[in-house]
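What you see is the complex with one protein chain gone and the rest in place.
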Amino acid sequence: MIVLDRVSKQFAGKRQVTALHEVSLTINKGDMVSIVGPSGSGKSTLLNLVGGLDRPSSGAVHIDGEALAGLTDDGLTRVRRDKIGFIFQFFNLLPTLSSLENVGLPLHLRGWSRSKVDARSRELLQLVQLGQRLTHLPEELSGGERQRVAIARALSIYPPILLADEPTGNLDSRTGAEILALIQDLHTRLGSTVVIVTHDMTVAERCSRTIALKDGHVVEDVRR
Amino acid sequence: MMLLRLISWPYFRKHILRTLLTTAGIVLGVAVFVGMHTANQSVLFAFNHTVDQIAGKTELQITAGETGFNEEVLETVQGAATVAVAVPAIEAVVDTGIAGAGSLLVLGTDMTGDRSLRDYDLEEGDDAVIDDPLVFLAQADSLILTKLFADAHGIATGSQLALGTAMGERRFTVRGIMASSGLASAFGGNLAVMDIYAAQKMFGRGRTFDRIDLSVREGRTIAEAQTELRTLLGPGFQVDAPANRGQQFEAMTAAYGMMINISSLFALFIGMFIIYNAFSIAVTQRRSEIGILRALGATRGQIRALFLGESAITGLVGSAAGVLVGLVLARGIAVTIGALMRDVYGVAQRADDIASDPLVLVGALLIGVTTSIIAALIPARQAAAVDPVQALQKGKYQVLSAGESRVRAVAAVVLAAISVACLFTSQSRLVFYVGYALVVVMVLLLGPLLSLGLSRLLRPVLRFMRPVEGALAADSLIQTPRRTSASVAAVMLSLALVVAFGGMARASYDSIIVWMDGALNPDLFIAPSQDIVIRTLRFPPEMAGELEQIDGIARVQAVRNARIVYRGTPVMIVATDTLSLSETVHATPVAGDPSTMWRETHEGRGVILSDNLAELQRLTLGDLFEIDAPHGVIRVPIVGVVVDYSDQQGTILMDRTLFEHYWHDDTINVFRVYLQPWAQVPDVKARVLERYAGQRQVFVLTNRELKDYILRVTDQWFSLSSVQIAVAVLVAILGIVNTLTVSITDRRRELGVLQAVGGLRAQIRRTIWMEALTIGLLGLILGLAFGAVNLYYILQIVHHDIAGMRLDYVFPYRVALYLIPTMLGSAFVAALWPAESAVRGSLVEALEYE
Partner (left out) sequence: MSDVKIVRVPLASTPRRAGVWLVVCALLSSLAPHVRAADNARQIVEESQQRTQAASQRYEGVLQVFDAKGKVSDKRWMLERLGSHGASRMVLRFTQPAEVKGVALLVVNHPDRASDQWMWTPAIERDRRIALQDRSTRFFGTDFSFEDLEERDVDQYDYALLGDDSLDGVAMWKIQSTPRQGKSSQYTTSTVWIRKDNYACARIENLVKDQVVRRLNYLDIQNVQGIWTAKQLEMTDVKRNSRTRLTLDKLQYNVPMKEDDFTLQAIRRQ
């Protein structure tokens, strides 16, 4: 369960920008939630706070009852390790690593043995239907394939929470649809909590709950 | 220029740290250059200053090497038609017994005579320096000190001062004080004047003078005087302007200058790589900016000028700072060089002031700026070649093209072939040096290919060690071969320098030890001065007989050594009983028949040369050897060549009878003493000291002590080079820091992803460390390999052009072994700060970064 309690986020700079304004939310385990809103509405910031990539200016974020505020950077990393998988708009694959290596990355970082990593990575790539692309470098893959590798990487430990930031934003609509289908499929099969940030309403509509943000406030919270 | 302000300045400001690092490379390089040269110059300047101040208005000086000559020569000179005033002088360097005072240069001059040549700055008007000139002359303990020295040590007229003389420690009475200018400023003020005849006695000089200073009669030219005096005195004398002594001093220390130059050159080269690297990186990073500029209408020329302008400014700022730092360093270095000159060459000199030669400073600035510009040439060309359209797109641009690699490889092979040919086809030194230069160029060409290849080879290893961190570290290097190879090259060059100098040092020590074991086998060495190289104090010949009487002494060899001028170079004469020597010294000669050469030398029918003299002067066995002596010209064949490291410029071994005959000098510098088998070294040493207590100043060195002394001096000789090399390594390490700071910027997103997917800070740090260690490792591998080649060349240079020493090629495994942990440790240290900065900063920004 993800709980946000009066979370605010300001960005310091020449002009102080408030990205989130005392947002309180609860996302239940196993939900598939989309967060929508125009650019600058604070949706990515929200996702980063949930994922522990960033810290709120005030308020508290709890993941499965654990407060992130008290954790060190490495503490946050450990939360991500154990509970969270990330999917990025620009895939963020490491260009010098093969698909297999990219997927294995989080597992290696967790200190898994080579054979276990190898087995799990193959399994995951099979899962995203890239079993035949194991040794390809990202640049040798199409956009959709790259995002699949990224999804496989995010799933590497079968995390209870999957956070996706515009997972289809950099793909054509057909591929985007395929990816979304894949995420949905995984959600159903694995039971993960999924939070997708998107500005694409067709994506949002396929989620059981859609939260709309504007200027840092929750303006709509629709459950389907 | 507008471009510089609008485009470059913001970039510099944004990357202030990297700019500083780059500049630091130049600062250090220039600082070392300026420091070394200024220090060297200061010592030389101090020497010249001392010569000048002592020379006063002297127009010509008459010397016979450092052997001195019979005092009758003075009358001949004073009788010459062209001479106005001629005054004799001797100089001796003595210990004062005052803690921290250092040694005192005692100038013996004729205090009855004409003082028009020297500027004795009398403290209170005319003759007041000396209270009573007659008392001064009548008392053998009379001394004039400089005000500087007197004030510094609380000495007043009438005070007593103990000096180590040939007759033991003697108390002198200060009977005059010179104001501190003119003559009194010579030798940093540590100067004393005494009557020359008293000095002869005190320093065991017999009836000889070191030199005669003279002024030329009005209406006659210096050249006329030179001609007349040369005719009057014969070829055994040098009749030269005082400044000539500075040149001889320079010639004597030429080897040192050469060493400094070689290591300076390398340091500069390394600095060049750091700059090249920095600019290469800048061009890569500012690719899109360049693209925009080009799109807005900047010409290729303007882009090139922009980068060259930046490098010129960086070079100028760095060089200027380097000059300042160098001047500060010079003071410290000068002390070391001064000590070295004293210990190695026996020429005492103190450089209390730094003589900054504007030429060196301007030269350093020029070199700094030029190096900087040259280093930026290739990056600037690359910048100019940026295609505006491609530049605005993302892509790989750091990769070496296959074509370029092939060209490099081919060129390297060609150069290798030529340089090998240079070694084997010609005896010419020029060709040899060209070959050396080509080897360096070849190595530089191959550097990027080799470091790329090695990185690829290492990747599986690294990946095996740490699947994520290792693989990514290797990938970072592989992806950016230019950035990598420049810092690898810097490390490589610095290590090659370390290996070559280390190997040379090792080989020198080995050779010196072999020589010492063979030639320096007496049980005791007895000298009149604490420093065995200082020959200004001497023993009378009768001491040999006295020593033989001492219980426990089996054999005494009297040695007189002195530097003379041979073909314009100062070389060392070693005169002793060569027959006795042959019975005690068991070393195989390099050339000559050991069964006859000693006897021939003993009978005055030949001389034996040291190997290094033969090499440096291109002499071989059987050649007729000519030396102009004060009492005739010696013309004898070279009957043998032996290894002898008594002097860097070479030694001439002759029998003492021959020396006495041609120099009329029977004094002795050192006795080599062999003990009876039953005698105990400490007992005999005590008996010798007891025998001469209160009569003579006698220093007895045991065999071990002498050898330690020689090794200590050898250490000193290499110590400054070590410092210089250490700086070169430091600069190379700065290069690694520089490369890493760029690397973490380039990899910011990648590192962000790693953290996002669960990488702990420790893991992020580790990948940076591994990258640094890999650079270090590549540098090590290439550096040790190139060092092996470099060592060969350095040994050749040492053999043929510096010291004439025949050094065996032995790869310095021990040095290499030390280098591995040192270099990896340094690389690790270099990575600490970049690694820290990699784990700081916003993850969100890193992920969005592009």
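Letters A and B mark the chains as written, and numbering starts fresh at 1 in each.
Just so it is clear, a residue touches a chain if its C-beta (ideal position, glycine included) is under 8 Å from a C-beta of that chain, and two chains touch if they have at least 3 such contacts.
Since the structure is predicted, the reported quantities are computational estimates derived from the model, not experimental observations.
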| said: Among the chains you can see, which ones touch the chain that has been omitted? | reply: B
| request: Tell me which residue among B:12, B:69, B:197 or B:598 touches the hidden chain in the full complex. | output: B:197
| Chain not shown: contacting residue from B:140, B:254, B:292 or B:711 | B:140
| request: For the chain that's not shown, point to the residue among B:27, B:60 or B:84 touching it. | output: B:84
| request: With the missing chain put back, which residues of chain B would touch it? List them for me. | output: 74-75, 78, 84-86, 110, 112-115, 126-127, 130, 132-135, 137-140, 195, 197-198, 200-201
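Just so we're on the same page, only the chains that are shown with their structure count from here on.
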| Mean-CA-position distance for chain B and chain A (Å) | 64
| field | Interfacial residue positions of chain A with respect to chain B in the complex | value | 48, 51, 53-54, 73-74, 77-78, 80-81, 85-86, 88, 90, 92, 94, 96-97, 101, 104-106, 108-110, 114, 117, 153-154, 156
| field | Contact footprint of chain A on chain B as seen in their complex | value | 467-468, 471-472, 475, 478-479, 749-750, 752-763, 839, 842-844, 847, 850
